[in-house]
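Only one protein chain is missing from this complex, and each of the others stays in its spot.
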Amino acid sequence: MHPIPKARFEQFSDGVFAIAITLLAIELRSPVLHSQDLIRSIRELTPLLPTLITFVISFVTIAIFWVNHHQLSHLVQHIDRRRILWSNVLFLLFLTLIPFVTQGVSSYPFHPLTMLAYSLVFLGASISFSMLRYFVHKTLGETRVPMTRSIFGPVLYTLAAISTLFSVEMAYVLLAIPALYYFLPKSST
Amino acid sequence: MHPIPKARFEQFSDGVFAIAITLLAIELRSPVLHSQDLIRSIRELTPLLPTLITFVISFVTIAIFWVNHHQLSHLVQHIDRRRILWSNVLFLLFLTLIPFVTQGVSSYPFHPLTMLAYSLVFLGASISFSMLRYFVHKTLGETRVPMTRSIFGPVLYTLAAISTLFSVEMAYVLLAIPALYYFLPKSST
Amino acid sequence: MHPIPKARFEQFSDGVFAIAITLLAIELRSPVLHSQDLIRSIRELTPLLPTLITFVISFVTIAIFWVNHHQLSHLVQHIDRRRILWSNVLFLLFLTLIPFVTQGVSSYPFHPLTMLAYSLVFLGASISFSMLRYFVHKTLGETRVPMTRSIFGPVLYTLAAISTLFSVEMAYVLLAIPALYYFLPKSST
Partner (left out) sequence: MHPIPKARFEQFSDGVFAIAITLLAIELRSPVLHSQDLIRSIRELTPLLPTLITFVISFVTIAIFWVNHHQLSHLVQHIDRRRILWSNVLFLLFLTLIPFVTQGVSSYPFHPLTMLAYSLVFLGASISFSMLRYFVHKTLGETRVPMTRSIFGPVLYTLAAISTLFSVEMAYVLLAIPALYYFLPKSST
């Protein structure tokens, strides 16, 4: 295998990132409006609320993955290992499933199954991303791989998946943690 | 955080821009044609007219944002500030909502609520874009940030949002102003 | 206005090209199959035939526009004229409408109105592309602009639009000419 130049690897991955994040909003469906009155039709929008929250969680989570993906590909010059390539493909597979499970949660907002599917896709994405990180660091000949970051995502999404068995609201809060953490304003740069 | 090279920042943003602008037309739905006669079926197309106007307004507004986004990223070399990164993510979030609210206006053309949602998404996009502009100029160490341009959009879209309470037609005209301004031929280059 | 580097201009345009061409196939809808038998269900596919022909015509036409767009942007270094920028935006607007009118023709294959809309969108794309070509050549200070190529498309699609009033089949043949011309094997390279 010829090594794949980083430019093309990023170009393809960025394409998938950009499409997946934009399609989130496409899956949103406007509710049927029965009233011509502004106040009454705002009340007809209430079912849209969990949909919008789920949209924001998915959007910010994909954005976080994108930033981390950049940080990782920053470290390599060429993609010359089959393992890096295929763990990236596996990661992109889970990434493209995010709009699908987001739509599932939007259609059945507090249903344990849709929340379970949502958590499992995020779990799959974070595990395959940690695999990608592991192979990248191993290629660089580093002995110490940043374990804390690699374990945080998988543990969080495992907890979210388990909590759907008991409390769907709890799973919702767990899934929103990364979005809240990164998006809220901070004092530092 | 490693600084993100401008190339990748633009690549991802351009991807979202390109997809959002192309999906506008996907949301268009051809009306059901009952007649095989050309003249009669043109009459069956009349409900498509507000849809087409809204499509053009959204298309040109996204194109204007794209040109301005370029002008801004032209100024920076690396995206090394978390604030620039996340105000861009916030901007892209509103950008991806434009096809959704465009479809809303297409489905209920002169409904105050869909026009309000349309105005608010444009307002969110223009405010987050002004935030992005502010952080970029601050990073460059400039003391004078171009205020006029940063305030024009937010003020216009606030007016449009308020006017939906009184006159939907008025809001329509306000929202079309940037499109008309940039798209109409001018004497200068 | 800062001149826009060609890279970003092409990146955005290529994104729109790639999405528009891929969405053509998304608009295809599989027919309902009633029979489990292979031969009988192939017969159930016959309504798909005009859809597939229209898909191929649109696909190849977009590909031809893409090749010509490259040939044109090859000539310029920076996009520093507002006229080049906005004639490109106008061209992309018609480009994104191609999947929409393709779907229209697929839904009502031999209807004069859908063929008229299809012809008019191609006409708009070819006129705005000729405008783009004109402004690019003018920027380069050339006195002789290649007129033959710039006029061929607009004339062909005007003829197609007019012929929908008399014969839909005739319009079909006219619209297929560029696709047939470029795609058929030739002796030269």
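Read from first to last, the chains carry the letters A, B and C; within each, the first residue is number 1.
The rule is simple: contacts are C-beta pairs under 8 Å (C-beta built on N, C-alpha and C of every residue); 3 or more make two chains touch, one makes a residue touch a chain.
The model shown is predicted, which means the values in this text are computed figures rather than measured ones.
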| item | value |
| --- | --- |
| Hidden partner chain, touching residue among C:4, C:60 or C:174 | C:60 |
| Sole contact to the chain not displayed, among A:23, A:125 or A:175 | A:23 |
| Omitted-chain contact residue, chosen from A:113, A:151 or A:173 | A:113 |
| Absent-chain interface as seen on chain A, which is shown | 1-2, 4, 8, 11-12, 14-16, 18-20, 23, 26-27, 81-83, 85-86, 89-90, 92-93, 96-97, 99-100, 103-104, 107-108, 111-114, 116, 164-165 |
| Touch list for chain C against the chain that is not drawn | 10-11, 14-15, 17-19, 21-26, 28, 30, 33, 36, 38, 41-42, 45, 56, 59-60, 63, 66-67, 70-71, 74, 182-183, 186, 188-189 |
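The definition used in the following text is that only the chains that are shown with their structure count from here on.
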| item | value |
| --- | --- |
| Most centrally placed chain, judged by C-alpha centres | B |
| C-alpha-based rotation, chain B on chain C, 0 to 180 degrees, nearest 5 | 90 |
| Gap in Å, rounded to a whole number, between the CA centres of chain C and chain A | 35 |
| Residues of chain B whose C-beta touches two or more other chains | 11, 15, 18-19, 23, 26 |
